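The structure is given below, and queries will be raised subsequently.
Missing here: one protein chain of the complex. Every other protein chain is in place.
Take a look at chain A:
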Amino acid sequence: MTGASPMPTIDVLVVGGGSAALCAAIAARRHGATVRLVEQAPVHLRGGNSRHARNFRLLHDEAHWYVPDSYGEDAFLRDLHRVTAGATDEVLARLLIRGSADIAPWLQANGVALQDPRSGVMPHSKRTAFFLGGGKAMINALYATAASIGVEIGYDSEVVALQLDDAHCGEVVIARGGIAGPIVAKAVVLACGGHQADRAWLRESFGDIADGLVIRGTPYVTGRVLRMLLDAGAKPVGDPAQAHIVAVDARGPEVDGGIVTRITAIPYGIVVDRNAKRFHDEGEDARKTHYARWGARIAQCPGQIAYLIMDAAGRARALPTALPPIEADSVAALAAKLELDPQALSATVAGFNDAVRESGTEALVPPKSHGAAALTTPPFAAYPMRPGLTFTHFGVAVDPQMRVLTTDGHLENIFAGGMIMAANVLGRGYLAGLGVTLSAVFGRLAGEEAARHAAR
């Protein structure tokens, strides 16, 4: 030691405050490292998108109290191949799947409570386990555990600069309450999510459509650190213009609306654009995940808005929504409330009703191929819908030690875990519960590797 250093030096600095960051911090601390975690959000809004998650996907060869049946490695990999259409790194995918096998006990050992599938009313799932109380409860438990084992936690702390010499990260500059200060860490884990809340970046990738997008998750995932990494030569993976976009209630908040603004009733009615014209087959896909296909379609509509129109029978089949639907006793009156052309909407509904045959439509373009039922019973109900962005399929490439890759090698002491590197395995598509699994498994691994690096 040569005199007192003006900066605090620690073993591992973890950037982020969601499941990836917490798993990294806890894993690194349990490996004996001194750890500081910096979360950009204030304490009451901590937890990134992990706060909005509910369940996670896990490999298991036998039933456990928290998950029935079994879900094997091959089945998991097959599902992943199916949704990504091959846009997955085989080595990392296997690492993820095998790592998911002990993530449930690991999370529980770190204070996270899981839900007994026989309690409550959650859907039956042999592929995923559910957090008791949801993602926020999981986050709370992990923060409590991290604090209790000595992880230093800073809120309102945004990483604003990474100082990179060659492949080595020296200072990390953290802004807190308008004051920026450097930290030096032997290893840095970047677990600060993707860039889905950065509208400027979205505009670069999506053009004008970006302004019509609702950001479903936290506003604090801005991608600032991801940009710094790329600027410093990190190798990108995926495509920032590929995203998981779902149909959400247009009346919900612009950002952070989470799960409850999702509109899942599309198969029970018809969807029109702001000219009161139908534009796609509402019966094409009646699977539970159909809403994830409608996001991109609504994004292509003029003004990025569309309207789900149902009658009373359709509404009765729909799941309850956070905001009650807009209702009226006639189609024309409904149109007026929606500020659509009443005549145009009446004509569309009448044309649809005339074309309805047993469970489908005849000579209608576009058709409603399944579950078509005439809209006749008042009150009529409508949801205005917008495209809601969950995450983009874009991030930095990593190796199996979670080291950030550059075009000709890897950064020496920077590790990445979670959504920031998800596109390595999830180049396209989505599987329910994969977001948290990915963050927990790779976050934990990044933390362990960082601690190992710091101990060298």
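Here, a residue touches a chain if its C-beta (ideal position, glycine included) is under 8 Å from a C-beta of that chain, and two chains touch if they have at least 3 such contacts; residues count from 1.
Here is the rule we use: contacts and distances are computed from a predicted model.
J.: The complex has one chain missing from view, so what does its UniProt entry call it, picking from "Succinate dehydrogenase/fumarate reductase, flavoprotein subunit", "Citrate/tricarballylate utilization protein", "ATP-binding cassette domain-containing protein" or "ABC transporter permease subunit"?
T.: "Citrate/tricarballylate utilization protein"
J.: Check the options A:Glu39, A:Asp256, A:Asp281 or A:Glu449 and report the residue that touches the missing chain.
T.: A:Asp256
J.: Just to verify: which one of A:Ala144, A:Ala200, A:Ala286 or A:Ala350 makes contact with the chain not shown?
T.: Once the missing chain is taken into account, the touching residue is A:Ala144.
J.: Please identify which residue in A:Gln115, A:Thr361 or A:Thr392 touches the non-displayed chain.
T.: Considering all chains, including the one not shown, the answer is A:Gln115.
J.: Among A:Lys186, A:Arg315, A:Arg403 or A:His453, single out the residue that touches the unshown chain.
T.: Among A:Lys186, A:Arg315, A:Arg403 or A:His453, only A:Arg315 touches the chain that is not shown.
J.: Which is it among A:Ala21, A:Ala53, A:Ala197 or A:Val404 that touches the chain not included here?
T.: Missing-chain contact among the listed residues: A:Ala53.
J.: Pick out the residues on chain A that sit against the missing chain.
T.: Residues of chain A in contact with the hidden chain: 42, 44-45, 51-55, 113, 115-116, 119-125, 128, 130-137, 140, 144, 253, 256, 258-262, 264, 288, 315-316, 319-324, 390, 432-433, 435.
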